[in-house]
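Notes to accompany the following structure.
Heads up, one of the protein chains got dropped from this complex, but the rest are sitting where they should.
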């Protein structure tokens, strides 16, 4: 158990904290834009930076003012930070107390064949595997990872992400995974914390943070690109009716107070169809519109639809098969449908 | 028109080319893993590297052995490479012959408010806008961009990508956009070239490269993760039947020769359903299987399905609404369906 | 164990620092500033100071004009050529000054071809201000080259490429991009060269015992009249050294 209490630190021009955070035997993914304090968080835990106030305990041991050596907090750096004058094997056995552990970790991380090579001759993915093995060889009480996949090419990143997922499940220590990639954060984290300007903007299970953002910032940063200002017309225990411009949509029941709200719809939750006569039960919000533009993004298509009678544009990401079937093109009429459960409301102060 | 003919260059341990490439008034996106020669390509065109052999012409002018100054090839660097001792305005007017051009470009790129600030005080996105304005101010005959978005946070990257798309449409010069991000390459490129080990592995319109990869490498690099070895059973003008393990699937007609093929299926083209009784006309390949594992990736879910009676695992990426409806969990039975048009075959030598 | 090691480290470093600081303080303490200031107007002090400053300014200027192009070239070239030329530039730095004076004498000495020809034209290359400048330039100019080379290397080459790709010539690029960005490093090199030139003793004494520079004057005062008589000139040189440190920051 890693516990951070009222931790804060002021640099010139940047304030971190106060941050309170508890990480049990789980993976906490920390997501945020650059300069939001993600790396500062790790520095405070490993001890390369001393906090101005607040405290950190690991399994009950206070870490404050202890040397890096005594903290037993293992850190995997973005580029691995391997010792360039040692082979991969020497890097790992530098940290290990038991020589058998090197063999064991090498086989676990599939680096047995490259143990006698030096870091500069290894690929980015291999370097990260060795760095991970080195950190685990010291049997840390907590594992901290600072964007270990960010400099890798897509296929290797995808593969290593899957392997990390399996590895993390086998570890029984608190793990903090820092990244600016929402996809990785969602895939690896049991919980997620979104950082902004040195503090935590929102925390919770990834699925909840993604579908129920509490602020416009979190919504935007996690990819909810459709954000509109609306007014609540009626609110009951079953559902809420919201007016956006001249249009009215039905959302699931909400606990948001106040009558003005920000309506959040994730592009992947928007469906497109040619007729409004389709009667799927959940598709109650069917809005006619016109395709403004579309962009092929490879795995999916991104379509901007201008809604008739409302000054808003809804962005939808749809799969290639659907795009082909609908024969979408700029200027063609289309119907947008959004299930009420996919509409999230944030009350505005 | 930019024309590269049999261009080649050998460094210690790396061979570039020979590359033949023609870029008209269009955007060519160049995609490839790190170290595949993408940046070398740009260096050869701008003149910071001299080729060992081959030639380059721009609008008919040979560029070989000309100074950088004379080439009129505008390059936007990954981090902008702004002059740190000049303000944004000074950076742009350094390149402009006409002072009005600075005002015009500043308004086009929405940087009017930051013109009097120095580069170190600008955000990554602002720096890239200034760099773009500076390059355009010199009225280049070709525009080359070296991963200009790679160091930006996701929301800014998405926004700037959309703006670049609009900007590129207004330019009537050859544009080469180098990136390792398949999404950006697809969205911005009129054509795409995939680099591998210094040569072009495949080129063509993005949609064709993505759906009809010519080699395993291209398939994997562009996200086609489902690759299986198969044997052609029957081939007619309408369709092809392929055996994978104990299963048989029907693919669209193919021109691939030979009886052994690599079967490629992009995860976004795979649908999942609970019953096999669904009778959508195109869904002829319906395979029963079991969910091995799933990963929430935010905008979509990634589901690994072990196919019954065949030693293969098919990966599907499905949208959150579908995932919720199917109530997918590890170990639960599921049916995979793949339309014949989504199955692409590469013949093996 | 860790504590001990840190303490010992700290102690060793502190001892060395004291060895640099104490003699300087001792110099300041040992002589009343009033007396030293008064003797600064003595004719031999004024004459030595004039000779030294004139020669040092000249040799620094020569070092800058000839050294900057060499430094830029070294910063932008690669391979074997760079190694050889860099070694040649460092040579005067590792050569003992007295040996530097000797090797110069073999070229410009009174009995050499060049030395005789120059003396006949009325420009003697030894025992003259020209001799002082020749000695100082040989010994001090490598500081300009080496420091400016590092400064030029610190200018991201992509900025020069960017400038040239924007249609600017190499000269414009150098003047408006490279030079402004490398300037503080170049200034440091010029300052170091000036400090080295004005303090030069070994090579100068070989080439030009007369006219007396400040270091030679100190030696003569010390060896003929004793330590105290060398203080006024030393005070000027210490002042210049401290001013150099200020510029270097």
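Here the chain labels run A, B and C in written order, and each chain numbers its own residues starting at 1.
To be clear about the criterion, contacts are C-beta pairs under 8 Å (C-beta built on N, C-alpha and C of every residue); 3 or more make two chains touch, one makes a residue touch a chain.
Note that this is a predicted model, so its numbers are computed, not measured.
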item	value
Displayed chains contacting the withheld chain	A, C
Residue among A:10, A:34, A:48 or A:166 that touches the chain left out of view	A:48
Contact with the hidden chain (one of C:97, C:167, C:185 or C:211)	C:97
Which residue of C:132, C:145, C:186 or C:208 touches the chain not shown here	C:145
Options C:117, C:225 or C:241, residue touching the unrepresented chain	C:241
Chain C residues touching the omitted chain (full complex)	1-2, 5-6, 8-10, 12-13, 15-17, 19-24, 26-27, 30, 65-67, 69-70, 72-73, 83, 85, 87-92, 94-100, 102-107, 109, 137-138, 141-142, 145, 169-171, 192, 195-196, 198-202, 205-206, 214-215, 218-219, 222, 227, 230-231, 234, 237-238, 241-242, 244-245, 248-249
Touch residues of chain A, complete complex, unshown partner	46-48, 67-69, 71-75, 77, 81, 83-85, 94-95, 134-135, 137-138, 140
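The working rule: only the chains that are shown with their structure count from here on.
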item	value
Contact graph of the chains (line, ring, star, complete, other)	line
Most heavily contacting chain pair (counted by C-beta pairs in contact)	A-B
Intercentroid distance (Cα basis), chain C paired with chain B, Å	57
Intercentroid distance (Cα basis), chain B paired with chain A, Å	23
